[in-house]
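Left out: one protein chain. Kept in place: all the others.
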Amino acid sequence: MTGVTGKTDCSKTTRGLASAILLSTLLGASLARGAEARKPTVESIGNEVQCTCGCVAPVNQCPMLNCSEKAEIRAFISKEISEGKEEKTILQDLSLRYGLQVLSAPPAKGFNLAVWILPGLGLLVGLSLVVVIVRRWNSKPADESPAPPATYDPKVLAAMEEEMKSAGLH
Amino acid sequence: MLQTIAVLIAVGMAVFIVFPLLSADTAAGPLPLDVTLLGDLKRRRLVVYDNLKDLEFEFQSGKIAREDYEALRTNYLGEAAGLMAATQEAEQLKQDDAVVEREIAARRATRKSQPKIEYKCQACGYENPLPVKFCGECGARLATPGKK
Partner (left out) sequence: MNQVGSVGLIAALAFAAYALVAGAVGGYLRSPRITRSAERAAWGFFLMITLAVAALEYMILTNDFHNAYVAEHSNRDLLTYYKVAALWAGQEGSLLFWTWLLSIYSALVVWQNRRKNRQLMPYVVSVLMGTGTFFSLLVFFVANPFQELAVATSTGTQAFTAPDGNGLNPLLQYHSMVIHPPMLYLGYVGMVVPFAFAMAALITRQLGDNWIRITRRWTMVPWMLLGTGILLGGNWAYAVLGWGGYWGWDPVENASLLPWLAGTAFLHSVMIQEKRGMLKVWNVALVILTFFLSIFGTFLTRSGIVSSVHAFAQSNIGPFFAVFLAIILFFSVTLLFLRLDHLKSENKLDSMVSRESGFLFNNWILLALVFAIFWGTLFPVISKAIENTTVTVGAPFFNKVAIPMGLLLLLLTGAGPLLAWRKTSFQSIRRNFTAPLIVAGAAGAVMFAEGVRNLYAWMTLFLSVFVAVCILGEFWKGAHTRMRTASENFAVALYNLTMRNTRRYGGYVVHIGIVLLFIGFAGQAFKADTKGLMQEGDLLRINNYELRLSELVSGDNPNYEYTRAIFSVTKNGEAFTSMHPEKRFYKASQQPTSYVAIHPTLSEDLYVVLAGLDPGTNKAIVQVFVNPLVMWVWIGGVVTLLGTLLALVPSRVEREMAEMRLAQEMIVQAGDAF
């Protein structure tokens, strides 16, 4: 029987196409991160810094109405900006003043590197798992595909035809 | 007062719960089966027909190439025919009165013990509770049962 042959040239091409789409999406995503580097403003840094009043939200999003910490941190940021400091330096100064927990994500150094690395690692491990599973499926012996219908008793085929008709198949 | 009512409700409920245990109805057999062999075969055929219908539809709406369509169609039809053959054999067996007797005997046996290993499927390991030629779980043909 013709069966299903698995890999053909066509599927290779499509695989190439699929991975090209995938790659360009990932590439685009990493480009977008690069595009984020702009001149710092109180607002842009306020998104990267946690409010210290206990509200557990970024400074820009602190829901407390009479939060004094928010104003203080913002004043500190705007002072640093007016001194012409860069975003990186400002964030460093903030963490010196308020402690590391003021940054909304820890700097990618030392142990804290793990928080950034593991999601990527998870993605890769997952992908390799998918590939392994697919390989195993593909390598299953092909003789498991059912025998062509013609080899069966006509009585069987007649019963099947009838059932198919009642199931809405011609 | 209210507390007493609450306690009474709880006690009433407890009696309701324990009641089936006290019933002298020892004639009740083991728990009925969830899936019978014939039902399972039929259901699996319906899934194949459903797949066939999908395939047909995808072919007609231009989603799938003719070559793929034909290969897959033969494949599905073969699968369905295999299942139908299994059904007919099982039905043949069922018509045999002795089989009915054996089924009853097997059911009586399961009340006291685990299912006989003779009906354990070589392919998937499922222990069929009834004497069957085809596994109730995966449909594979079973080795001839030890006792006939």
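Letters A and B mark the chains as written, and numbering starts fresh at 1 in each.
What we mean here is this: contacts are C-beta pairs under 8 Å (C-beta built on N, C-alpha and C of every residue); 3 or more make two chains touch, one makes a residue touch a chain.
Being a predicted model, the structure only gives us computed values, none of them experimental.
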Task: Contact partner of the left-out chain, one of A:Ala75, A:Leu96 or A:Ile133 - done: A:Ile133
Task: For subunit A, the residues touching the chain missing from this view - done: 4, 6-8, 10-11, 13-15, 17-18, 21-22, 25-26, 28-33, 35, 43, 47-48, 50, 54-58, 60-63, 65-66, 99-106, 110-112, 114-116, 118-119, 122-123, 126-127, 129-130, 133-134, 137-138, 140, 142, 144, 167-168
TODO: Identify the residues of subunit B touching the omitted chain, counting contacts across the whole complex.
DONE: 2-3, 5-7, 9-10, 13-14, 16-21, 23, 25, 27-36, 38-40, 42-43, 46-47, 50-51, 54-55, 57-58, 60-65, 67-68, 71-72, 110-111, 124-127, 136-138
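Definition applied: only the chains that are shown with their structure count from here on.
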Task: Touch list for subunit B against partner subunit A, complex - done: 45-46, 49, 52-53, 56, 70-72, 74-75, 77-82, 84-85, 87-88
Open item on the list: Per the contact definition, I'd like the list of subunit A residues that touch subunit B in the complex.
Closed with: 1-4, 145-149, 152-153, 155-157, 159-160, 163-164, 167-169
